[in-house]
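As you look at this complex, bear in mind that one protein chain is not there, while each of the others sits in place.
Let's look at chain A:
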Amino acid sequence: MKVLVCIKQVPDMESRFKANSSGNWYDEADLAFRMNEYDEYAVEQAVQLREQLGDAADVTVLSIGPDRVVEALKKALAMGCDRGVHVQDPAVSLKDPWQIASIIATYAKDKGFDLIFTGMQSQDRASAQVGVAVAEQLGYSCATTLVGFSFADGVVTAKRELEGGLKGVVKLRTPALVTCQLGLNVPRYPTLPNIMKAKKKEIQAIPVVDILKEEALAATASVYPPARKGGGIVLEGDLNDMASQLIGILKEKTAVVR
């Protein structure tokens, strides 16, 4: 059973962001990068499947980006993936989701992956397109937004998160691709022995030009901070002063605080 997990490295979302000087993405200076949160669930699910199947399974983890993404790959290897692939692309943020999907599909084609895991979206771009587009390009069956996963006899049973707490259960035949939602499992922390072991695992480097075959279908026109909504009152300063000001405002503006 061959398994592929696709991960992205993204900035910590608690950071402050500003547009870069070209105005086509955010400025990456001073940002701390980490594995995309959704992808941690994808890695965990792949590793749990590997534990279920033992040595009959082999898990490859792939990431596209500049050299810093090797850190995210190392984390995935320390969590239990068997081998890594680094598609080297310093300009990854300027590619559109279709191109990112085509890079992954070109890599995966002819490698016989039975199952591919991705996050349901990235935290920075949040297009929620790449996983599904990879499945379409490879002709795999696909289910998105998983909060439940099981595998038996070549069939994936997936629980999809819908709206308002409702879930939908589907079965898919392999080869299949699933995209993982937050809360699917509890991603493990890599242990020190596993971090050491991961250092010996192979990370294959592939220059992106070798496997990028597609032109972009969409282009970013500009990136900018959102306009401030006018009229909002901002309170700053002493805690008790702010509390009494707030109570005054609420008494005046709402009927529910008296």
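Here are some notes:
Keep in mind that, in the parts below, contacts are C-beta pairs under 8 Å (C-beta built on N, C-alpha and C of every residue); 3 or more make two chains touch, one makes a residue touch a chain; residues count from 1.
The rule we apply is simple: contacts and distances are computed from a predicted model.
Per the UniProt record, the absent chain's protein name among "Electron transfer flavoprotein subunit alpha", "Response regulatory domain-containing protein", "Sulfur oxidation c-type cytochrome SoxX" or "Pimeloyl-ACP methyl ester carboxylesterase" is "Electron transfer flavoprotein subunit alpha". From the options A:29, A:56, A:192 or A:219, the residue with contact to the chain not on display is A:219. Even with one chain removed from view, chain A keeps its contact list with that chain: residues 11, 13-19, 26, 96-98, 101, 120-121, 123-129, 132-133, 136-137, 141-145, 157, 159-173, 176, 182-183, 215-226, 228-229, 231-236, 239-240, 242-244, 246-247, 249-250, 253-257.
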